[in-house]
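Structure provided below as structure tokens; questions to follow.
Left out: one protein chain. Kept in place: all the others.
After this line comes subunit A, so read on.
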Amino acid sequence: MDVQRYISSGIIESHVAGLVSDSEAREVEAAIQQYPEIKAAADAVRLDMERYVQMWAVKPPAGLKQQLMARLNEVEKEEAEVPVAEDKQEKEEEEPRFVMPQIPVLKIWQYAAVAAGVLLVVSAGMNVVYMGRADALGEKIAKAEEEHVALSAEKSAFADRYQQTQKELDLLKDPAFKWIKMQAVGKHTDIVATICWNPATKEAYIIPQTLPEPPEDKQYQLWAIVNGKPIDAGVFQLGNMAKALQKMKEVTSAQVFAVTLEKKGGSTTPSLDQMFVAGKVAG
């Protein structure tokens, strides 16, 4: 701890004046015990307060001391009388206290056996009741746990969705990103996918949007085309990722972006007859 800073924060003065909360007061007391410098500072402040208070000293009314001493004597008398009263009571009780009725030993055993039997029955009954309760509680706990698991799954799903949205929002706000809308080409119509690319950092993302679901054994692949030469920019998924922003391979330069349908895992060269969408990079 930075003792000097603590001292100059004013907390010691506030503590001595009774200004701080109970928890803060405990903290200051602990600091006083631990650091001699803080203790010295606190003592000095207490002395200041004492002297300040002394300035306002007023002589109390003359009769007050006598009244006080009278009350003090009363208090002392009361305290002195209490134990005497107790002694008296004990003495009166002393005689009959240890007299026990005479019961034959055999009878005692009989009573004890009956009592033990009754206790056993009561205990067995209690066991049943409590076992039932334990079962019910166990069920409740299991149910609560299940709910908890479901809720945390839901929560992490929401967190993922939120992160995704946040990422998209960040890209939207970043002026360095270029947005390239790819339209349907050739025989395809009404298909749109969008590229979001930062030429400076080479980051590229795709939003598949309305690309149709590919056959089981096929996958879409993105190409960055520079001077008519296609460069692989990676494959991407559809399904529940169709509306999401998917990160692609780094793209150093591109004049046109295009998407073709390739075998699973992607190809080294694009199947140009399978081109679905393409879009020119502006500027």
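List of remarks:
Note that in this section a contact is a pair of C-beta atoms (placed from the backbone, for glycine too) under 8 Å apart; a residue touches a chain by one contact, two chains touch by 3 or more; residues count from 1.
FYI, contacts and distances are computed from a predicted model.
Hidden chain, UniProt protein name from the list "Sigma-70 family RNA polymerase sigma factor", "ABC transporter ATP-binding protein", "TROVE domain-containing protein" or "PTS system, fructose subfamily, IIC component": "Sigma-70 family RNA polymerase sigma factor". The chain not displayed touches subunit A at residues 8-14, 16-21, 29, 43-46, 48-61, 64-65, 67-69, 71-72, 75-76.
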